[in-house]
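Here the complex is missing a single protein chain, while all its other protein chains stay put.
Order as written gives the chain letters A and B; numbering starts at 1 within each chain.
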Amino acid sequence: MPTIVLKNVVKKFGKIVALNEIDLDIKEGEFFVLVGPTGAGKTTTLRVVSGLEKIDSGELLFGKEDATALSPAERDVAFVYQSFSLYPQMTVRKNLEFPLRSPMYRESGEEINSRVEHVADLLHITPLLDRMPDALSGGEMQRVGIGRAIVRKPQIFLMDEPLSDLDAKLREELRVELRQIQSDLKTTTLYVTHDQVEAMSMGDRVAVLNEGVIHQIGTPKEVYRKPSDLFVAGFIGNPKMNFLSCKIVEGASPALDLEKGLIHVSLSEKMAKKVRGFSKKEGLIMGIRPEAIILHREKGKSRLEAAVLFLEHFGSMNIINLQIGEKILKIRTHPTQTVKQKEKVWLEFEEEHMILFDEETGKSLAIG
Amino acid sequence: MYIMSMIRLINMTKRFGKTVAVKNADLEIEKGELVVFLGPSGCGKTTTLRCIAGLENPEEGEIYIDNEMVNDLPTLDRDVGFVFQHYALFPHMSAYQNISFPLRAMKHKKSDIEREVMKVAELLRIDKILQFKPSHLSGGDLQSVALARALVIKPKVFLLDEPLSTLDAEFREEARTMIKKIHLEIGATTIYVTHDQMEAMAIADRIVTMNLGEIQQIDAPEYVYHNPVNMFVANFLGSPGMNFIDCSLEENNTLKLGLDGKILQINEKIVKKIKAVGEDKAVLMMGIRPEDIKLSFKKDVYGFDMKVTIVEEIGPENIVNLRSGDHVVKVLTDPDILPKTGETVWAVPDQDKIRIFDQQTKKEIL
Partner (left out) sequence: MDRKIRRKRKKGIKVAGKVIIFIVIAIVFVAYVFPIFWMGVTSLKTKVQIFDPVPKIFFKPTINNYKTFIGTAEGGEVGAGRAGAATSFIAAMGRSILMTTSVTLLSLLLGTMAAYVLSRYNMPGKDDLLFAILSTRMLPPIVVLVPISLLFTNIGLKDTYIGFLLLYTMFNMAFSVWIMKSFFDDVPFSFEEAAMCDGYTRFRAFLKVVLPMVKPGLAATAIFCGILVWNEFLFAIVIGTRKWVFMPPTIFTMSYGAEGIIWGVLASSSLIYIIPVLVFVYLVRKNLLRGITFGVIRG
């Protein structure tokens, strides 16, 4: 299994720059996820790797070999698509056999049979083998679609939102199965999704893209805890990270002034030290995850007053929506925590989870 | 007869050819309530909504809106606002023309129309984009315009068919909050259809869970979550849903699990419950929510051992997938609990949270 390396890859469609100097280094056997909103360039990246699109400049290496001139078939990649999956005129079995019968692979009949049965077994689709695709449910179709990719034992799996057309429950189930299969086969996998939960849950590493630019590459935990900029911070996490405008008030003990003087949050000595090092003191944004805000029933120093807008019960947790000036703040609490509508509460921000961003550039300055 | 409800379905059945899309639906919705129809695709939730709107005609049963039987009334006369999944905005009209369309159809005065449109537009914060045509608007804005078009006629009932499903995940959360906020502000009776249980839990006053054309349960979100009537509801709500393990009661009042006959100690209460219904044979199913299981790294008689397969780190929590034979159990843990793949751990269910279901009927044993 090769590594996949993209260096400075640029891809344009007419005047639109779909990929703007993309650098990626995907390791052998890695499950690598590209995540981002619609139009981020994630699918284009996938298609560039597959050879279905040619790059305009930059390098694409498989291992040490230059892959730019290779055809899709020569690259030995298998593609799993979002909605297309199967050839409608062929049975499930014929669909699975199709790659093995291609002029490039042309396996013996026996080999084809044993491989198809093996894959069918792996994906629990053995009873479906003789059905036509139109007699399958969405989940079954996508299983067969994945089977078609696996059956050929390719060097690389390329998956373009394979779960996004499925019901939420099925998605949850299949994402674990897919991850399991990949870790058994140890095939290098490039997986595209717009669903950040899917990205976090499946990826060994995650690249967050937006408008053709990679914003951050890291493990799911890194991307969640230490977002490199405002975009990543806002995109990863559900509910979203809360953002408050912020400036650093200097003095004997530095503090954070939030929402133009709404509250002064004093900092511990450790944080104060870090903050002193920042070159920029104004025009900042403080980001904090909903689970890093503590709800109090009493006033207190550095606690921000807020009014309860409404409460969302999710069973394993509650999300409390709070009104602060024009903004809505979300905090995540234990399911037993309840509040009444319009009730006044006071919020404490856990300073080790605060992240400061430069409002202009969006880049993280980081504290906590 | 005077009924206090805004919408009432009595024994409604809708068929498409031989398939029964909705079967004997009975439902009452109070004035000002936000009710969510929740279920997987093909469960009949959208069909029910369309029946209420008059876009489909049920074969049997009655539909009342505001105490008036509307079975034979066309959509036009039912006084409902409908928001379609794909917005159904007219592409050749600006946002303003789209929103004012129903008012113009009713031949309101021009000045009245303008006032009403501006009021809704401000409420939805789309007053700045009114002159644009749909092709120039983002997904979130399109959604707002579609909502505004339904809101502007001030219908008795507001019907939303998966209004957020075409939005990107990042906008969906925001739009959901907006819909809830607007509902709190204007208090219109609303029915909201979705297949996303998170969305349902977040905004509903009550959730109507449906499956295979039948209503399973009608209750407030937290109530449904903690007291599901059957296995379908228990698994459909929650992310991940409830875990199930087949089990039977042993002579010595322990549970023999379908995991290679592993034995689980259980407390008196559960034993009594099982015995009370006399179902002590092998037709039981234990249900336990992922967040109600603790992981122990050493043997625990109140737990059962399984192998760790995959740990999903999804930010504020981890989903630990455990396997034993064909059984998969999901456990929700704090983000700092990170067992290794292949490691054996003991899953210890919270005894008070264990639920027992009848394997045949799939219903809960109370």
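Here is the rule we use: a residue touches a chain if its C-beta (ideal position, glycine included) is under 8 Å from a C-beta of that chain, and two chains touch if they have at least 3 such contacts.
Please read all numbers here as calculations on a predicted model, not as lab measurements.
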item: Chain not shown: contacting residue from A:3, A:20, A:50 or A:164; value: A:50
item: Residue among A:6, A:78, A:249 or A:339 that touches the chain left out of view; value: A:78
item: Touching residue (missing chain; options A:105, A:278 or A:346); value: A:105
item: Sole contact to the chain not displayed, among A:22, A:86 or A:159; value: A:86
item: Absent-chain interface as seen on subunit A, which is shown; value: 50, 52, 71-73, 77-79, 81, 83-84, 86-89, 98-99, 102-105, 132-134, 148, 152
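We adopt the following convention: only the chains that are shown with their structure count from here on.
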item: Touching residues on subunit B, where the partner in the complex is subunit A; value: 40-41, 168-170, 173-174, 177, 180-181, 184, 195-198, 201-203, 221-222, 225-226, 235-241, 289-291, 309-310, 312-316, 319, 321, 328, 332, 335, 341
item: Touch list for subunit A against partner subunit B, complex; value: 37-38, 138, 167-169, 172, 175-176, 179-180, 183, 194-197, 200-202, 220-221, 224, 234-240, 289-291, 309-310, 312-316, 319, 321, 328, 332, 335, 341
